[in-house]
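Please find one structure pasted underneath; my questions will follow.
Note that one protein chain of the assembly has been removed; the remaining protein chains are unaltered in position.
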């Protein structure tokens, strides 16, 4: 099967290439980049040296293919999507443009009108753990935001089973620097970014919209707040989710039984609740390069508070790996194909 | 004036020495360490090379002095405090043992009986911004925990003026590695600790007790929850405090006016709420070595949420610098003596 | 084929397990650890959660197997090797004990008598690029030191072709923290180790002995000096090798042609000499998890100096990955089996 990538010089594109070049069921046909057209794809992606002799092409030279990944900046995707639809019957979009189903919600959070609002409902929101059956038959999938997917995966079992109050959810996200992409800026200049604990989005985070949309499937009226802090890390997100239990008297063991059943068949979810060892809770550090989402929780000693923790690699389960998982479902491949990397320790 | 330090080989002791050796009003008489007795104080504190020829002495060789700093592990201080009281009329204890006034509260949070419970009420809790007048006349001061002081300073103006709900406070703390002291452990082994985002205390954090005790001075019934996460950083704490406004309709400007008045005469508090630049919120990175506490806040776009942020260097305003500030008050020195370091940028 | 690991709780053991559990041709039979006996192997190796239900066994419970990896501390291996030889016909030792062929050289560099000196000559030094044919028929292989292998691989083509002066070689090695293993110490305590540029072995580095032994195969009389500096990194080594050209007038292009021919069929050597991009020279950062050794060089503008650079992941090509490559050769598997991970970028 032939796949191509629109916008393959960024970090998401590079990660897609890493996974797809070693994927047993697909061939990478074309990768576009306006800036790097004509150059080897290993120039911005040095880890791919020796794996391929492909060079970037211009977007206008794109040929028909079986599945197309679109990895364009927010806003660019909606402008060009109808064109890509003529090149491929299956499309997975990695940007924000097709995640929300309601154009009004788009306007509220992104401050602009959606220029392809008619296409919104044709996209399935690409969280396999929630929408596996829809993805299997989908033509168009919108990959979730990285903070969104880790929050959704961490929360959905708790929401679905009515364990926590659906409108009292605070997501405190700790973020690596790769999440902002490969465009340089003063904020990501190494002397300024190294070692920070920077409150870069304490309020008003847009991913709240897609989290609420996805979780309200299970329980209408979910309401979340996000505060995001950049920490010293390239890859990875940890979300510390502050929630309130519906039933203050439920025990950790009872909670564990419920969520264990919910997550137990998921190939990429790992419940982490250890009594010993150094990695007793979800930890993004050891998930680098993997498609795994680790989830844990602790009940506060006083009151009704439940702290839920979730960790992913923002470029894998947060972006490219999850997109490949969606592709596997759409194409009928075994769901974990090409996603078996276990991660490194120590690292 | 002569000061001595009991337990001066740890990080708090080293930081005290850094500040006191260059303090214009005091001389360091003795510094004890059982492990390093007889060795130069610059052996565990290499930044002090050339500043002094002092060597560590054993605790049993301690001589009378004008003011004594006690920097012993939790539990050791209470066992020996009555002895130190015979050596000095003024004592500043940097450990946890004398922070709580109620021995019952001690038992609840620390799980042991307090062996010097009669001494508890003789200690003033050493937050100058809250208890300046008491500290000025105190003989005994208990320095606060590092997470406690940054949380207290960040919250007190909001609590005092009734801006936020006193029992709906969640402190999400991001911590550097120096807070655990210089004792080695698998958890702080560099390959394991580097680059983590480790949920080391998601619930049950003991500093809640002293935060509640201190803030309840202004408003009885304060209730806080803490989740602490270790991040890649040696010095520093950022607290992201999730609170709820009493009045959802208050504006950020109105809030700013209130807290500005409250903090404006404080020499070591800096309100950070910038519209431009890279450091628009409190940032521990640039506070390393300083006694400054930066405080900021943001109102969520929806609902009644207010996010308050506070940053300090855990070893300075979080421990040794704050203790020197207390000493200055106790001894009648200008409050900022020896604490003028501005911090570095970039760093 | 069944393999077992003696001493599998350390970093080298963990990395071996990561590679072997996903290796298509072998099954992991037993993994020993005195300290963790009875516990799941994922306790010290959290990245292996879900990959296996194996538990550590005691060394005395070791069963016969087809190939045995020995990953014991220096000195322990020589004491016990004759015992392991009764359990398996093929052994790959990852420690230092069987790398040197001459017991006198051992004494000179390690300061002790070798207690199994009769076994020394039965071990082949495990650098596939130099001793491939011997490894293919070997029963016993001694894996090289991590600084040694990257230095040997970086130098051998230059030595073999007489490009550089064999006795004027200075290896300036920059090292990650994982090279010292998982035993805690004050030097690896995070607050002390983070951010250092620590000259931990400016002179007298023992790996000089094995580098000289290996390279003297090609050209007797090789003499090297090593200065090793610890930098902020968990995995990885960069060696900057300061050498002198035999012929000052040779051009970079001429050099390139010679070494390209030498290395071109090597599956895990990558010559890096780029004119553009951010990764124009060997870079350990992007080699994490891979078995690749990157090699580059630059000719000084004045005089006869040639700077050769080499980079590896010390735990993969520097230890476990290289051992698996040796196993593949010994067992007749395709040489790259299980070693295809491309590395991550950014990371």
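Should a chain be cited, it is by its letter among A, B and C, assigned in written order, with residues numbered from 1 in that chain.
Just so we're on the same page, a contact is a pair of C-beta atoms (placed from the backbone, for glycine too) under 8 Å apart; a residue touches a chain by one contact, two chains touch by 3 or more.
These figures come from a predicted structure and were not determined experimentally.
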Checklist outcome for this item: Touching the hidden chain, out of C:157, C:269, C:292 or C:309, is C:309
Checklist entry - Looking at A:111, A:191, A:221 or A:332, which makes contact with the chain not pictured? => result A:191
Checklist entry - For the chain left off this view, which of B:11, B:123, B:263 or B:333 is in contact with it? => result B:11
Checklist entry - Quick one: which of B:95, B:289 or B:310 touches the chain that's been left out? => result B:289
Item to check | Among C:50, C:186 or C:336, residue touching the chain not depicted | outcome: C:186
Checklist entry - When the complex is taken as a whole, what residues of chain C touch the one chain not shown? => result 170, 172, 174, 186-187, 191-192, 195-199, 202-204, 223, 225, 227, 229, 231-233, 236, 238, 240, 242, 278, 281-285, 296, 298-303, 305, 307, 309, 311, 346-347
Checklist entry - In the whole complex, what residues of chain B lie against the chain that is missing from view? => result 11, 14, 18, 21-22, 43-51, 178, 182, 234-235, 270, 272, 276-279, 283, 286, 288-290, 340-347
Checklist outcome for this item: Touch rule applied to chain A and the missing chain gives residues 11, 176-178, 182, 184-186, 188-195, 232, 234
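Methods note: only the chains that are shown with their structure count from here on.
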Next on the checklist: Suppose you list every residue number at the chain A-chain C interface; are over half of them used by both chains (same) or under half (different)?
Outcome noted: same
Checklist entry - Between chain B and chain C, what's the gap in Å when you average each chain's C-alpha atoms? => result 46
Checklist outcome for this item: Within chain B, the set of residues that touch 2 or more other chains is 186, 191-192, 195, 232
